[in-house]
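Heads up, one of the protein chains got dropped from this complex, but the rest are sitting where they should.
Up next, chain A:
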Amino acid sequence: MASSSTPIEDTIRQKITTALQPSTLKIYNDSHLHAHHKAMEDSTSSETHFRVIITSDAFQSKMQPARHRLVYGLLKEEMAREGGIHALQLRTMTPEEEKRRKEQEAPAENAK
C-alpha cells in the first residue's frame, strides 16, 4: 500500500468499501484536467480531483446532502490535509435509483 502510485485513490476505495459496502463504486481521477488551475500552482500531487460514483443501500431514505456528508465524513482527513483531495464530485444513488437511471437511459439509446 505504501508503494502504491495512487495512495489517495486506494484510500477512497478502501474507506468507502468498508463503510458503505457499495454495489457500484467507480472512482475517476480527473486531476490531470485541473493541473494548470491557479489553485493547483503549488501542488505536486497527481491525486487532487476525483469523481466518484457510489451505489449503496446505506443511502436509503437519506436526502442528497446527507449522502454527500456521509462520504465527506469518511474522507475528512484526506480533504482537510494540505496536498490532499482538492475537489470531490459525487454521484450517490441507492440500488433502486441506479436501476431507474439505467432504465431511463436505455430507451434513449434505443431511439437512436
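We adopt the following convention: contacts are C-beta pairs under 8 Å (C-beta built on N, C-alpha and C of every residue); 3 or more make two chains touch, one makes a residue touch a chain; residues count from 1.
One rule holds for everything that comes next: contacts and distances are computed from a predicted model.
Novice: There's a gap in the complex where one chain should be. From "Monothiol glutaredoxin-5, mitochondrial", "Exoribonuclease phosphorolytic domain-containing protein", "RING-type domain-containing protein" or "Bacterial surface antigen (D15) domain-containing protein", what does UniProt name that chain?
Specialist: This omitted chain is identified in its UniProt record as "Monothiol glutaredoxin-5, mitochondrial".
Novice: I'm checking contacts with the chain that's been left out. Which of A:27, A:58 or A:87 qualifies?
Specialist: Spelled out, the listed residue whose C-beta touches the missing chain is A:87.
Novice: I need the residue numbers on chain A that touch the omitted chain, in ascending order.
Specialist: Residues touching the hidden chain, for chain A, are 34, 37-39, 64-65, 68-69, 72, 76, 79-80, 82, 87-91.
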